[in-house]
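A protein chain is absent from this complex, but the other protein chains hold their places.
Right, subunit A next:
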Amino acid sequence: MNFVRGIQAAFFSCAALGALTAVASAEDAANWGSFPGYTLKVKLVGGTQYEKLYTRIPEWEKATGAKVEIVSSKNHFELDREIKQDIASGAITWCVGSNHTSFAPQYGDLYVDLKTLIPQATLDEFVPGTLAASMVDGRLVQLPRVTDVSNLYYLKDLYENADNKAKYKEKFGTELAPPVTYDELKQQVIFFANPPNLYGTAFAGKDEGMTGRFMEIVRANGGDMFDENWKPIFNSKAGVDALQWFIDIYNAKAVPAGTVNYTWDDIGQAFAAGTLAVDLDWPGFAAFYNDPAKSKVAGKVGFALSPLGTAGKRGGWSGSHSFSVTEACDNKPAAASLANFLTNYDSAMMEARAGNLPTRTKAFTDVVEEFKKSDTPYMADMFAVWGASLADARTPPLVPQWIEVSNVIWPELQAAIVGQKTAQEALDTAAKKATQIMEDAGVLQ
């Protein structure tokens, strides 16, 4: 009897599995559609960390019968410039483009509202906050592929060093532990700094990197960049305190003097060289820092949540790389299918295994399990910390003028940091210029 039951169970299991496989295949076919003979033109962001995902494109081509032609593959800033030129010349001859939450508001009605092309059930599988940040004026103009938010990397041996612990306790009366607030972070980076061999930290000192880090602390201090009528308000006390934070660590020589010219790569190289104690940075650096072939600090890196500001909040400057579909596309279902495919669960897992924050909720938990099973607790720890910080993630203001406003802010921040102006003077000047931009655009009356 038991034998018969066993046979039955095995039979039903196989049948169920077969049925499930058939359903899955049917779903796949239904998901990706059929576009035999169609050539889909795409413009994708280039670079090692982005291009691995594109190795999945042949799978989509096989499933749909379509061909993908990559008509442009450049870094994001060059791609942004090219897309603006396409808009200006009216030459939108391509269907899918790489996008970013910071860039998206600039492009007006270039891209379609993907809510009309992607099933709601699929959209429900995305991390809700990440999907919400992909909307511009209520339109879902992009499907996010990876998310970025910053947290702290620190050198564990510095924090575990008995001498450091004793000196820190003697000086500040508290135990040496990864910082919880920006005030603590300032205190610690100044404490650790021993230039030129070791600096407390470094920050991106130009371009949107500088504005973004400033915005993060302004928000953590309870302020913001604009009020509800788009009037610039970053020259408030929260803003001045935020800028003063940068000035203080710069004057204390807790950061390399050249940090005002640094971008992400410079900071990454410095931390990997072991010359920074703490680094507030993006998740994409985690694998690099732990690679003994490339990093002197491999095996010594710890993670902590980004600090809280004076308002007890995290700034959580966040953004997502994404894919969009153009309004001018002659086959929007095919374009939406590719965007969907490149952001689906399998794609998300591929991105996550490389250390990027996925945008599908399930991929987040699954990749942590996978890292634990494969005995790589370092990456599992990283995902745990970064996952926890997503609740506080906020994009820059989703307004077309953001990049332009950022470009008047960062030179003024630099001026204050290198001592040419006071924090208040610099921010007042920047706010005046930003106000003119918003008035010219008709956003602020």
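Assume a contact is a pair of C-beta atoms (placed from the backbone, for glycine too) under 8 Å apart; a residue touches a chain by one contact, two chains touch by 3 or more; residues count from 1.
The definition used in the following text is that contacts and distances are computed from a predicted model.
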Per UniProt record, name of the chain withheld from view ["RNA polymerase sigma-70 factor, ECF subfamily", "Carbohydrate ABC transporter permease", "Imidazole glycerol phosphate synthase subunit HisF" or "NADH-quinone oxidoreductase subunit F"]: "Carbohydrate ABC transporter permease"
Of A:72, A:147 or A:414, the residue in touch with the unshown chain: A:414
Touching the absent chain when the full complex is considered, from A:37, A:90, A:138 or A:292: A:90
On subunit A, residues whose C-beta touches the chain left out of the figure: 77, 80-81, 84-85, 87-88, 90, 106-108, 195-196, 199, 202, 205-207, 256-258, 260-261, 266, 269-270, 273, 275, 400, 403-404, 407, 410-412, 414-415, 417-418, 420, 440
